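Only one protein chain is missing from this complex, and each of the others stays in its spot.
By written order: A, B and C. Residues from 1 in each chain.
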Amino acid sequence: MAGLGKFLVRRGLTFVPTLIGVTLIVFIIAYVIPANPVRAWAGGEKATKAAVELIKAEYHLNQPWYDQYLFLIKGLFTNSLLDPLNQVPVFTNIGNRFIVTFQLALFAFFFVVLMGLPLGIISAIKRNSITDMVLRILALVFISTPIYVMAYLFIWVFFIHWNLTTLAGIPPAPPHQITHIPVIDSIITLNWSNFVEQVQRFWLPGFTLGIAAAGVLMRFTRNSFLEAYSRDSTLFLKAKGVPKSRLYRHVLKNALVPVITILALQFGGLLAGTPITETIFNLPGIGLYALQSVMYLDFPALIGVTFLYAIVFVTANLIADILYALVDPRVRF
Amino acid sequence: MPEPLIEIKNLSVYFYTYAGIVKAIEDVSFDIYRGETLALVGETGCGKSVTSRAITRLIESPGRIVNGQVIYHKDDGSKVDLLTLSDEEIREIRGNEIAYIFQDPHSSLDPLYTIGYQVGEAMEVHGKVKNIKEGITKAVNVLREVMLPDPENRVKNYPHELSGGMKQRVVIGVGIANNPRLLIADEPTTALDVTVQAQILDLLNELKKKYNATVLLITHNLGVVAETAQRVVVMYAGKIVEIGTVDQVFHNPLHPYTAALLKAVPNPLGEIETLESIPGTVPNLITPPTGCRFHPRCPFATQTCRTEVPSLKEIEPNHFVACHRY
Amino acid sequence: MGNNTKEAYEEREEYEMSILDKISDKIIDGVALFINLIKRDWKKRNQSKIQEWKLMAYALNRSPPALLGLVIVIAYIILGIIGPYLASWPYDFFPVMYNSTSRLAAPGSNVFLNVTMVKNWHVIHYTTTVHYSIGSDLFGRDLLSVLLAGARTALVLDVFIILIGPTFGIILGLISGYHGGAIDEIIMRITDMFLAFPGLILAIALSAVLPGRIQNFLNYHPFAQTLVLKLFALEPRDVNNLGKLLAVFVALIIVWWPGYTRIARGSTLTERENLYVEAARAIGLSSRTIMFRHILPNIIGPILVMITMDFGNVILTEAGLSFLGLGAVPPIPDWGNLINQGAQYFPQAWWLVAFPGIVIVTVVLGWNLLGDGLRDILDPRTRRSMEFKVKKKSRTEGGESNA
Partner (left out) sequence: MEPVLSVENLKKYFPVRSLLRTIAWVKAVDGVSFDIYPGETFGLVGESGCGKTTTGRTILRLIQPTSGRILFQGKDVTKLKGKELLWFRRHAQIMFQDPYSSLDPRQTVFNTIMEPVKFHGIKVDDPEEFVIKLLESVGLNEMHLYRYPHEFSGGQRQRIALAKILALRPDFVVLDEPTSALDVSVQANILNTLKELQKDYGFSYLFISHDLGVVKYMSHRMGVMYLGKLVEVGPSTKIFENPLHPYTQMLLSAIPVPDPEIARELKAKRKMVKGEPPSPINPPAGCRFHPRCPFAKDICRREEPPFVKVEDDHYVACWLYAKS
């Protein structure tokens, strides 16, 4: 583990170009392609010339492109970049929303792991049986169903029919904040009633968001397990006289190596896949914020959101790498 | 009269593949005597590995043992047919009384566990040690036995930290950990370099002497056979064609296939004028040739060879051949 | 006991040709004959290839899920081509202008219309009754008709996005994997950038930003304008809605290549290790020949599977964007947009979510089933085993003279 620090620094450095690239792409989209967004920020058609000029000056829009870009990035880092629509720093806007999205992704991830892993393993162990076929088709159905169709189906079943969830508002965070993720805090502080509230509000969006990823994970786990099972080392274990339960333990550990990487990436993917879910379930998260910023041509906000997404993606990759190295002794930092 | 340890009788293994039934071995019978090294020789796909794996029913789906008996003579004199045991009973025998060493040491070991764990596990699952911790402690002794340098520290190593030769020593260590009666070595040196191969063969010989174990050696390398084995079983296309002592088979090969095979190997220390090759190709085992399976490639083939399956006949003491010429 | 199973298996060893097999044989022979007309000696030189195709068809015929997928996919393609002409009502006919009860009419209802419209400078007046078999949308349009017309929108976007995005991605991946070194590093960094970008967000941003530009372009290029209108089977007066529709198209192409670059690069790296690549270099062949003539045909199998499945994913994503209100806007017929309309009136107007939803799920599932099946069919091992059985069959039929 001695090399972990060095490894993190080295990997961190390779991420810099990615982050710069991603923000540049947004920047190009925002400033090169469209018509001038300033008018929209200043209040639409009725905006006065003076107001427009003021905004132009404030966002360095009269400067060359690299100055504009640097202004944006510097603003992001010092959190001094204001969202032109509500005059609040972009990252302050994002901060509160990110907690909602993170909690949503956490719930989704819970369902992904809960369904994807065991079902994938069962499918592999019972390969080529009826169970396997049913599970495989189920996984394909999960993958093929659009999230919005799934969402309305679930709303109809669980909200309208059985009323097992709430769909409005956001339950308050428990009074005692530690991680700032309400559901985790409510568990840590043993605040049972708050925990129930959080679950009631978030379980259905999480389930809906996670179901496609669960299908992907099922298929991946199945293949990975079968691949590990077909290795020569499995035969050698059998020849050693190892009982079945122990044999599967070996196979599972080997199969998990690639699965862990996928899981870390899926968590990043879940965070990014939230705009539709948040729209349908009316959750004020960053997905919705991104969507709104696009609608109102609010590019400072959009650049902030994509920057955040890129950080999430890069971190997910990093965590995947670290987990990989932890499980597989062949990988060293 | 030597005393048999294992009697294999009319063993047939088929693989039910998508393409059809591969008759991997058919009607294979031979004995393994206590304390000997018996070599099972043949070319790729002749069924030698399948035979060795069928002894403890290590046949993976889509393969299936369709016929035969494997009579195991226990130390206490009782006999048991390994093919009729329950899954749990055969598991008790695998790795305990009959152990395996496979060809490729790189893929035999689980990359995610230390070698100490893997050797210790072999003892633990057969109740030789109380728990894995004790197993790892004892593994040091086992690894010393297989002459792995610095075993005290090596037990903590993962397979990838070892060279090919050292890995194969660990695999052998797993094999001998429980002091088995029969050690089945399936091409144990094919993946290794010549100098390492020589050392591994020496190690096997020494261990065999020390523990008075029986070894079934599967190989395609006639040189390895000549120097390690006492008796030889030659297989061709899923059938046994010849059985005899090493000297009998090498100096007086009876079956045309054995004779041709011996002439096709360049001997680095002898004079080689021209190598003789066997015409034709190895038959497909889904539709094997009728009669003697070697007849399409045999220079002496007659009408009888095409229609009748030859059976094993004893031509001289302990020297059997399956050929219509005798 | 052992004997019983033995015989049971032996009986199954030969391959029985089913009707499907005979049909697929005929089709493939026909295609071969056709190519032979253009290229002399083609049939003779490609005997093995024709045989291979037939075997692939047999493998397909034996896999019910893949066959189901194929049927769905063919149906989707046919509907995509002729769907707009099958629709009983044109997509730009808004009954709600003549009778407000036609707005969100329930399935099975009939609405009487008293139509007054201007056509070719003439005022036309007539009455008619619309039967809504599966309900109507906000504009009182017959949902079934809009769904049928929407098939064209979906298919055209689908095909063109997949034709352009992945092709670009594969070429980049090949170059990156084959050359390695600095070129690889640069291409992969750029690819990483695009992968780090959540595709949906990028697509959202692009589809919000691009319409103006595209609309401008179309207005200055009448030929492109007509072409696009024809492709999507739209009426000329919808020309001002094209910008938004094509914005989605461009956005998805930009989002859709990096995955392919990754995959193609990975397979190229593995394939490059094969000695035939080295053999080709030993002859002196150029990198381009080696990449496109030797490596590409050998790595295309798994990529084809991915492409097949992505035909479904493009539909999902495109409909997702329309659901968010980006891309196609009414009156352009679009499945995702129908759900968007329905969402505001859910669960009252459930049919607006349910039926387009079912259509999308079916089509996407079809592509996925086909892709899943293709994985097996394209696997040479499956083919080899079929081949063996077919040969054995023909040998037993041919009698002993052949042996």
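We adopt the following convention: a residue touches a chain if its C-beta (ideal position, glycine included) is under 8 Å from a C-beta of that chain, and two chains touch if they have at least 3 such contacts.
The shown structure was predicted, so the numbers you read here are calculated from the model rather than taken from an experiment.
Asker: Could you list, sorted by label, every displayed chain in contact with the chain left out?
Answerer: B, C
Asker: Kindly state which of the options B:Asn96, B:Gln118, B:Gln197 or B:Thr214 is in contact with the chain not pictured.
Answerer: B:Gln197
Asker: Please identify which residue in B:Ser61, B:Asn131 or B:Thr281 touches the non-displayed chain.
Answerer: B:Thr281
Asker: Which residue among B:Ile71, B:Ile132, B:Leu262 or B:Val309 touches the omitted chain?
Answerer: B:Leu262
Asker: For a quick check of understanding: of B:Gly270, B:Pro299 or B:Pro317, which residue touches the chain that isn't displayed?
Answerer: B:Gly270
Asker: Identify the residues of subunit C touching the omitted chain, counting contacts across the whole complex.
Answerer: 44-48, 52, 273-276, 278-285, 294, 297-298, 380, 384
Asker: What residues on subunit B make contact with the chain left out of this view?
Answerer: Per the touch rule, subunit B residues meeting the hidden chain are 43-44, 163-166, 193-199, 201-202, 220-227, 246-247, 250-251, 260-270, 272, 274-278, 281-282.
Here is the rule we use: only the chains that are shown with their structure count from here on.
Asker: Need the CA-centroid distance for the pair subunit A / subunit C, whole Å please.
Answerer: Those two chain centres are 28 Å apart.
Asker: By residue number and range, which residues of subunit C touch two or more other chains?
Answerer: There are none in subunit C.
Asker: Of all residues in subunit A, which touch subunit C in the complex?
Answerer: For subunit A paired with subunit C, touching residues are 17-19, 21-22, 25-26, 29-30, 33-35, 136-137, 140-141, 143-149, 152-153, 155-156, 160, 269, 272-273, 275-276, 279-280, 290-291, 294-295, 297, 302, 305-306, 309-310, 313-314.
Asker: In the complex, go through subunit B and note every residue touching subunit A.
Answerer: 56, 58, 60, 91-96, 99-100, 102, 104, 107-113, 121-122, 125-126, 158, 160, 171, 174
Asker: Touching residues of subunit A toward subunit B in the complex: what are they?
Answerer: For subunit A paired with subunit B, touching residues are 231-233, 235-243, 246, 250, 253-254, 257, 327-330.
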